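Worksheet: the structure to be examined is printed underneath.
One protein chain is absent from this view; the other protein chains keep their places.
Up next, chain A:
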Amino acid sequence: MDPRKGKMVIDPKVRQVGFVTPGAPPDRSQSVPVESSSPPVSDMSPSGNSLSPVMIPPPRHASDNLSSSLVFQSTRPVPVPAPLSPRRRPSIGDNIMSGSYNPSESVLSSSPTQPTSSKIDDGDFSEDLSSPGWFRRGNPGKVASSFPSGGFDMTAVRSNTFPAATNLTTVSVVKPPGVSEIGEGGLVEVQNDRPPVSKSVKEKPSKAERRALQESQRAAKAAAKAEGSKAAAGGAAPVSSKSTKAVKPPAQKKEVAQVAVSEKKGTDRPPEKDRKKDVPHPRMQFDDKQRVEKAKRRAIVKQTEARNRVELFRHLPQYEHGTQLPDLESKFFQLDPMHPAVYKVGLRYLAGDISGGNARCIAMLQAFKDAIRDYSTPPEKALIRDLTAKIGSYVSFLIECRPLSISMGNAIKFLKNRVAKLPLTLSESEAKATLQSDIDRFIQEKIIIADKVIVDHAVSKIRDGDVLLTYGSPTVVEMILLHAHELGKQFRVVVVDSRPKLEGQALLRRLVAKGLSCTYTHINAISYIMHEVTRVFLGASSVLSNGTVYSRVGTACVAMVAHAFRVPVLICCEAYKFHERVQLDSICSNELGDPDSVAKVPGRKDINYLDSWTNSENLQLLNLIYDVTPSDYVSMIVTDYGMVRASKIVVVKLFYHDP
């Protein structure tokens, strides 16, 4: 077991390692001694296998095939036999397995009843559709055994009709009779032994199984024509006979499976297609229990719900912070479908290493670029569709790490748009190159150059003797201030800061290091300091189409007080962050940070009043990340398209075509 684990850990890390994975088969052989427990595994796995051809768009067919041919001897025969008759093929697969698994199984496979057994699995599959697909990877050997069924199933599956699935289930009913004594015993065992075995099952299957799947697909195609009709007929007959019986065992299995899933959600990923289909809506409403449940089952990131959720924000995700990171880190090497670059960025979001709209957006785009570079279209897939799906799965992972900012949403939209518009005539490498250059161009034009333009615009608004106030740590404003200082303008800067992030301190340090004269204060003192301020420069996370500015929480307070003191407020925001959405308050859509950081005041040990109270159910801690500034507080929005009044932002939006 352990050695296998180690291998498993290694392989997802680097794509190519996948080729080496064959660790799995050896494991099987190792696990042979454990026979009693293993049969259930085999029982389970087939279902998974049969499932996979349907659901998994296997990401790297080519590589897998290679690997399988190179290393995975057990599977190798499989691709070859494709032309062979289904009967024959399964027997090979089973033989291989039989050593490791269950004599009874092998008997089964070789025996004429074989197809029925495979069908049983299919029945499971139909049941399992709802549950996450982790155990799809059942075990490769089993896949082989299930081949025939898989082959003919494919036709049914292809058509995606439910009846097909039901047929399969019924078929599974047949199995017990076929297997009679042994089979049933095996099933029973499954239930008993499941929990201990489950782990091994989960981990085993990944590579080998997928390979097998691919092969099975291919084989299925070949076989489908010849045998499909026959098999289908065979399958259909039993269906009617014992549908009721069949249903039960699968159900049990399913339960078991779910238990296992809950134990280790992250290890196995649902196939991308599946994911793509259910990619959580970027603005999912978390008070919808069903959806949340669904999303949870899919989630890679293991989230535990916060203890005292704020009633008003039930619709937003409120999870314990700090618990996911170690968990995710430990899974780093197991998340195969996730590109490592994307994974890394996700982790950094989670840890809070990257913050600020631009930084997050750039990091994400760079990661996508890496992912696209390493991407290869699976055979029989269109690059456009598959890549879109893949990006979708990346995005949903990133969302789990931290909800997307609007700027990131725009960038993703841009990227998907680009992918969708790729001319079909392009070769894969060309397409990838275009996409990568598109991403680069986006970063350059929409972010970096846009910032420069904004700086140029905004600097013209700074005069000698000005006292400029800024809040938090907006990168653009920092650039503006430094640039103005370089131009030799004489001005003072007031840095207003707020808990819990205290980002202003970092800004303060950088400004003072550059020799700017600064005043530092906290947001409560804003009315005090506003008397001496002549201009307020603020950053924004997004500007919405009614001129509302969506930004770091507290921006609205600053803008409001400035408005009350008749101080002009300039919002600096790149045009790519504009969004056509409209928002009236900060509650419908927002992000919640770690609530515990509200209770703890770093550096002030005397303030620990809430330490022992955080568990009280009457106490809730709310750490909002964003708020919404009404447009009438904003004198001007500085964008790369020029400076506009907030109320006229729609005009800019009109002229601003999505790249």
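FYI, contacts are C-beta pairs under 8 Å (C-beta built on N, C-alpha and C of every residue); 3 or more make two chains touch, one makes a residue touch a chain; residues count from 1.
Basically, contacts and distances are computed from a predicted model.
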Complex member absent from the view - protein name from UniProt, among "CCZ1/INTU/HSP4 first Longin domain-containing protein", "Large ribosomal subunit protein mL46", "Translation initiation factor eIF2B subunit beta" or "tRNA-splicing endonuclease subunit Sen34": "Translation initiation factor eIF2B subunit beta"
Given A:D386, A:E400, A:D627 or A:D640, the one touching the chain that is not displayed: A:D627
Chain not shown: contacting residue from A:H315, A:K489, A:H522 or A:R581: A:H522
Given A:A556, A:I571 or A:V638, the one touching the chain that is not displayed: A:A556
Sites on chain A contacted by the missing partner chain, in the whole complex: 310-312, 497-500, 505, 508-509, 512-513, 515-529, 531, 553-554, 556-557, 560-561, 564, 585-587, 590, 598-599, 601, 603-604, 607, 609-610, 613, 616, 618-624, 626-628, 630
